[in-house]
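One protein chain omitted, others in place.
Just so it is clear, A, B and C label the chains in written order, and each chain counts residues from 1 on its own.
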Amino acid sequence: MSTSVQPGQRAEVQYLLRVGDACLVLSHRISEWIGHSPVLEEDLALGNIALDLLGQARALLTRAGQLGEAPLDEDQLAYLREERHYLNPVMMELPRGDFAFTQARNLIAACWLLPLWTRLQASSDAEVAAIAAKAVKEVRYHQQHAAEWVVRLGDGSAESTRRMQDALQQLWPYVNELFAADAIDAAAEASGLGPAWSSLKPDWDAAMDEVLAEARLARPKDTPHVYAGVRGIHSEHMGHLLSTMQHLQRAYPGGVW
Amino acid sequence: MSTSVQPGQRAEVQYLLRVGDACLVLSHRISEWIGHSPVLEEDLALGNIALDLLGQARALLTRAGQLGEAPLDEDQLAYLREERHYLNPVMMELPRGDFAFTQARNLIAACWLLPLWTRLQASSDAEVAAIAAKAVKEVRYHQQHAAEWVVRLGDGSAESTRRMQDALQQLWPYVNELFAADAIDAAAEASGLGPAWSSLKPDWDAAMDEVLAEARLARPKDTPHVYAGVRGIHSEHMGHLLSTMQHLQRAYPGGVW
Amino acid sequence: QQRNEAFEARIDAGDFIEAKDWMPEHYRKTLVRQISQHAHSEIVGMLPEGNWITRAPTLKRKAILLAKVQDEGGHGLYLYSAAETLGTSRDQMLDALHSGKAKYSSIFNYPTLTWADIGVIGWLVDGAAIMNQVPLCRCSYGPYARAMIRICREESFHQRQGYESLLVMMREGTAAQKAMVQDAVNRWWWPSLMMFGPADKDSPNSEQSMRWGIKRLTNDELRQKFVDATVPQAELLGVTLPDPDLKWNAQREQHDFGAIDWEEFWRVVGGNGPCNTERLGTRVKAWDDGAWVREAALAHARKRATEAQAA
Partner (left out) sequence: QQRNEAFEARIDAGDFIEAKDWMPEHYRKTLVRQISQHAHSEIVGMLPEGNWITRAPTLKRKAILLAKVQDEGGHGLYLYSAAETLGTSRDQMLDALHSGKAKYSSIFNYPTLTWADIGVIGWLVDGAAIMNQVPLCRCSYGPYARAMIRICREESFHQRQGYESLLVMMREGTAAQKAMVQDAVNRWWWPSLMMFGPADKDSPNSEQSMRWGIKRLTNDELRQKFVDATVPQAELLGVTLPDPDLKWNAQREQHDFGAIDWEEFWRVVGGNGPCNTERLGTRVKAWDDGAWVREAALAHARKRATEAQAA
């Protein structure tokens, strides 16, 4: 099974893959820390978060695979798509960076996933609603954990403040993709599958601003370019991530693991 | 054509793959510098060296593929083997490191390849002899270029001396594999295909010692472990290198490029 | 002297010694060395397996591997905590690791070259570790014994998961996968046997360690038990073990097996295995790269404490 699969054009499939791939790819980046963290407790905490996100990804990919034109399972979707068919926002695939970058991204992602999962609990798709009910509890912990680190580093030493502010600066251009609207997004809202992402912005703003204030960090300015990972236009990092992630499935066609 | 190929057990094939894979993998690591060198001239010089080594690899892989039980072409051999069937010495696959590490490795490799190609000019295999005649000129330049940098950095600033000495220290445990004997090696010598690698040691020692003396660097102590990349036992870096290198061939079975 | 007799009496009675209890200096030192070495093994052991997390072949296997490596970090944490009850800080123990003074299990100085290595490590390496560690659940030092109970339970779970993943590949997999499993077994078998330490003749049993329940069987006895337990598992799996001298000895009712390459054993223990430098280098780099984080956390705590006082 090394030939690529296509998830198809159905709006609900694409909507679920956007969220599922976000979790999958972010989990991948976080997992790169395991064994390399600044303190052992973080190897465990980041491992936990990576595991939770992986679980969320598996549930959503499974569901998306059931709703497509031809049924696909979680592994076909995770391992056998071409890059242009992965739909995560670009931010999730950026290299892990330093510890400040990782915690800043985790915070941005958690502040986005929390209202998203919260609303998905009311999804018209009962499966998705059930997945969301579990995920929302997990992401609440992720948000809290990342917020603690952003505050600690933002209001820590001169070096940590600089690193955390730099991390925010690097990440900010990728934020607006998390709230951008398009036909897929509109269809999900119309059908009740899930919220339009733009509707998550006020909650995200409030949560972020609270943490940034406590961390005494400046909120970076918004930038005009809107990345389009959700339509499969990724950064150059994605291909490298996928060549790693897909290697075994591609190299051992027909393998059973 | 994503299914793996096996080069088979023939001694002459294995011998040629050891050299060909050394060139292929070293070329890969050197090519990672292109666009990221300390000075533009080095982007060009390292590009040149990577290209030469790639050409040598192509010639040897092609020849090895002709001599096997079933014919294989250079791309099947380069892209579709499993890691355990790549036979380069482990040193070649180590990550590119800093500029000192790269130049030190290039020197070690060139001082090894130069006597090797020199003797391969007298190979009982006329194809191999012809490949060697061209390669020997190229590698002479590689050696000179690397030697200049090793001297410059070894006898440069305090920082560069430290970095170069560290690089040698890191590389030295991988040196003895370049001169280790086994049945494959013995068979090549017996058949006249190529020299036993142990016979290259005096030339290598002399060339290295001369450069190290001029660079005012200490020669590290020999270490007891002998790596066995030539029998397909690699480091953990090799798998990552291959997942990158093989990605397209694995992901697009049947592709024509 | 009186305290020492009381201590010995408690040991003889099978009582647990607790952190607040008096204990002889030698007992304390032996335990710190052993527990910290075990803790170091857990965190260094995260590296060879961690190497495959981003390449796990299915999402289920990725979740299992992530959880396993995370468990190893957890084991490290309990063990450092157990050792800290003896008055040595985690930072002191890590310093000893990073400077090369402290040891960790030599098995982690071998590389993980294929995905099958992950299953084989679960089966053989965790299997050997359990064989070594189960007796420690009854060790005389309470915090260590309690940590070991939890660790052994989790290790058994890992071992079963590793074996199960190999079974799937051997029973349902492709020829290439089966070859991959066999190759991994070939590479890990002998290093696994070396995990029980030098032959008894080169490792006189410390009577002390026996008394304290830190050791109950000799290295060779444990190694024999491991071989006897593993051979039928290998048969069930459908792999051969890379030892032509391995065969059932009906007289001894145990397996005979070939000679271990002790030269290799001592070379790897002595720092010259295939990955010694890299493993330690990776740990040191993670620690050094994280220095600014740890400093920032302290700086933050101080700041907020000062502000709380001022308020």
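By definition in this document, a contact is a pair of C-beta atoms (placed from the backbone, for glycine too) under 8 Å apart; a residue touches a chain by one contact, two chains touch by 3 or more.
Since this is a predicted model, take the numbers as computed values, not measurements.
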Chains on display which the left-out chain touches in the complete complex: A, B
Option touching the unshown chain, where B:Ala11, B:Leu51 or B:Ala129 are the choices: B:Leu51
Missing-partner contacts on subunit B, residue numbers: 28, 31-32, 34-41, 43-44, 47-48, 50-51, 54-55, 57-58, 61, 74-75, 78-79, 98-99, 151-153, 155-157, 159-160, 163, 244-245, 247-249, 252, 254-257
Positions on subunit A contacted by the hidden chain, ascending: 4, 82-84, 170, 173, 223-225, 227, 233-236, 238-239, 243
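Quick note on the criterion: only the chains that are shown with their structure count from here on.
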Centroid spacing, where centroids are CA-atom means, of subunit A and subunit C in whole angstrom: 34
Where subunit A and subunit B are represented by their mean Cα positions, the distance between them in whole Å: 40
Where subunit A touches two or more other chains, by residue: 244, 247
In subunit C, residues with contacts to at least two other chains: 55, 176
